[in-house]
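A single protein chain has been removed from this complex, and every other one stays in its place.
In order of appearance the chains are A and B, and numbering begins at 1 in each one.
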Amino acid sequence: MSAQPVIPDYGDPSACVARDATFCTDWFGDHWWNLFWPALVQHLELTLIAVVAGFVLAVVAAVLCHHKSWLAAPVSGVTSFLYTVPPLALFQLLVPVTGFSVLTVETALVLYSLYLLFTTILTGLREVPEDAVRAARGMGLTRWQILTKVELRLAVPSLISGLRVTTVMTIGIVAIAAYVVDQGLGSLILKALQSPFNTQFIGAGALAVALALAADGVLVLAGRLLTPWARTRRAA
Amino acid sequence: MDTFLGSFTFMGDQLPLLLEKTGQHIWMCVIVVAVSLAVAVPLGLWLGHLHKGEFLTTSISNIGRALPNLAVIAIGLGIFGLNFTNIAVALLITAIPPILSQTYLAVDQVDPDLVRSARGMGLTPAQVLLKVELPLALPLLFSGVRIAVVYVISSATLATVAGGGGLGDIVLGQATYGLEGVIAAALWVAVLALAADGALALLQRVLVPKGLRTAGR
């Protein structure tokens, strides 16, 4: 990426581009469909795969640790270790193993996401009122029924808060993943950083911020819809 | 595997370079964390003591999390240009929210009965804050600081994008240092983050009152 033209050659420069203004709305609009939109979709895809995979793993791990509490300390130790390793370093350390590939990116993202998801889900399960579980057992619900109908349902607020942090964080890290694979909004930023032409990296950066805020909002909304009982608490 | 072995050779050969970059890295992080502590801890303590500003602190923390570092640096390049201000702003946006929100929460959640009994014993508001609320808030406050420090060490790797130096110069400098160099520096950053987290965990043990240790895990 060293020998880039001063202004990326995406066609005839408009007046704004020729002036080299801080942000050229017309250029941004002109390149929305061929540049920004595909990168946004890629960004979202990379994020979704990682968050969904991490969520499934974390739920399984948290449920296991909830029932076998001696497992919680080692699992928490390993995931917090992974969480402490800077994601950029994690990417680079995986490159010799899985190469410059989407697999590398997703593996690192999933490993990185586990800690927050695992701890929030486990906390959620542990905060389920003991009497509700005891009543459920006493009424003859099976362990599976107690898990799916009582414990996981009551842990939804925790699941959502874990998903919010993780999703927003993953969107941020996917931007850095562009150092490993040429995908997502991060790659637009990196390609344009060396040039003095600002519109591309400012636009992509702003889109990444917008995506994170939108994802957070969607999850907040999903949380509200999934926990109708929580809304009534204050009214009671 | 060869790459990993090669990275250790790199560490041996290029030790002065690595140490220099590590020094820059740590220096950058220390400045940012110090400024964040100076801003966020008093503000969090004060707001928590008054039990006001929950909306403010949670919003700041949510927005801070939602801003991808690279995006902030990219946008900052447009605004501040290629200099340390840009990096400092990006790193402060990373560090302040967790410290502020955890400090606030830590003080806000102190058992109101304890505060009431402290006031009932005739302690002044400042004494209540320093002798009761702050010690009780330490475990949670520390968890916020640990999160912030790890984030900053991690994010400082991106400083190179804006010409800020640090280990990121090597981690993101494959063209210059080769994959071995990249791996070596990545390992160093990881070790640095883990070591800083471990050191803070130790400090937390020393500073947190004995009676709270089981609660402050």
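Quick note on the criterion: a residue touches a chain if its C-beta (ideal position, glycine included) is under 8 Å from a C-beta of that chain, and two chains touch if they have at least 3 such contacts.
The criterion applied here is as follows: contacts and distances are computed from a predicted model.
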| item | value |
| --- | --- |
| Options "ATP-binding cassette domain-containing protein", "Phosphate-specific transport system accessory protein PhoU", "ABC-type quaternary amine transporter" or "Aspartate carbamoyltransferase": UniProt name of the undisplayed chain | "ABC-type quaternary amine transporter" |
| Shown chains touched by the chain that is not drawn here | A |
| Residue, one of A:136, A:171 or A:212, that touches the chain absent here | A:136 |
| Listed residues A:17, A:154 or A:190, member touching the removed chain | A:154 |
| Positions on chain A where the hidden chain makes contact | 129, 131-132, 134-142, 145, 150, 153-154, 156, 227-229, 232-233, 235-236 |
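Keep this in mind: only the chains that are shown with their structure count from here on.
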| item | value |
| --- | --- |
| Contact footprint of chain A on chain B as seen in their complex | 1, 3-4, 62-63, 65-75, 77-79, 150, 153-155, 157-158, 161, 168, 171-172, 175, 179, 182-183, 185-187, 189-190, 193-194, 197 |
| Chain B partner contacts - residues on chain A that touch it in the complex | 2, 22-23, 81, 83-90, 92-93, 95-96, 165, 168-169, 171-173, 175-176, 179, 185-186, 189, 193, 198, 201-202, 204-206, 208-209, 212-213, 216 |
